[in-house]
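Only a single protein chain was left out; the remaining protein chains are all shown in position.
Then we have chain A:
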Amino acid sequence: MAKSAILKSSLAKKYWMALTGLFLCLFLVGHLAGNLQLIFSDASHFNQYALFMTTNPAVKLLSYLTYISILFHAVDGIMLTVQNRKARPIRYAMENPSANSAWASRNMAVLGTLILVFIVTHMVNFWAVMHFDEKMPLETVQVDYEGKTYDFYVTQNTGKDKYIPVDLENSGLEIRNRTEFYDKTGNLKIAEGYKDLHKITFAFFKDAKYGLIATILYVIAMFVLSFHLLHGFASAFQSLGANNPKYNGLIKGFGKAFSVIVPLLFAIIPIYIHFFAK
């Protein structure tokens, strides 16, 4: 009895919706903190961070939890929407829903679908490139020496940064598995190259042809996210039974601030890159 109640009932679906939703709110904060380095930090630090995020086992675990949460949140949402549609087979001829409820609260499914579309395109543009693109560039630094400019890969070896020349032919080094530097003779891995996520992100939003449209679409997606959060954040607490006049003001106030500030900060980044960054 109790087992089926916690998995299949209408209320169980709400609990899962709320829990995955709140977890994804935490993910947003982490993701935002990382992204803000695109404005407030340099390419090297950002790429180091990107490497950490794709290799650290704890972060990996969290990222799998995030993928599962997104999928579960979407599937649960679709199931709820289908059930809710079935609950009213004949619609009203005349409806006046704005008299008793907020627009965002009535359009969570539409907003959520748009966010899912955004997540998929976003992952194709950045996540998939970072993980699977054979041609993903490694980070290079330019050094002027005796009137000549040299390109170097920034690499990491036992915690220390090293600079290895691009002229691999004569360096006695070769790159394997896209980012690993090997000593040709000793067959030893001596360094790890940073994938230049910073470069492809800037190139994406500064692209002469598509940069502006990408920026605009990104900002629109953040508006959609904002409306989704505007209802979703406080709603998750209600679904989990956290409704107490003592704290409701705090939850609703924090939820409103969260749903405005987080998407706003996300949206500022591509605007900064497209219009203001060098």
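Rule of thumb we're sticking to: contacts are C-beta pairs under 8 Å (C-beta built on N, C-alpha and C of every residue); 3 or more make two chains touch, one makes a residue touch a chain; residues count from 1.
Everything below uses one rule, namely that contacts and distances are computed from a predicted model.
According to its UniProt record, the chain left out of view corresponds to "Succinate dehydrogenase/fumarate reductase iron-sulfur subunit" among "Manganese transport system membrane protein MntC", "Succinate dehydrogenase/fumarate reductase iron-sulfur subunit", "Branched-chain amino acid ABC transporter permease" or "Electron transfer flavoprotein subunit beta". Within the whole complex, the absent chain has one touching residue among A:L116, A:I200 or A:L240, and that is A:L240. Remark: the omitted chain is touched by one listed residue; of A:I70, A:M108 or A:L138 this is A:M108. For chain A, the residues in touch with the chain missing from this view are 1-3, 5-6, 9-15, 80, 83-84, 86-97, 99-102, 105-106, 108, 231, 234-235, 238-243, 245.
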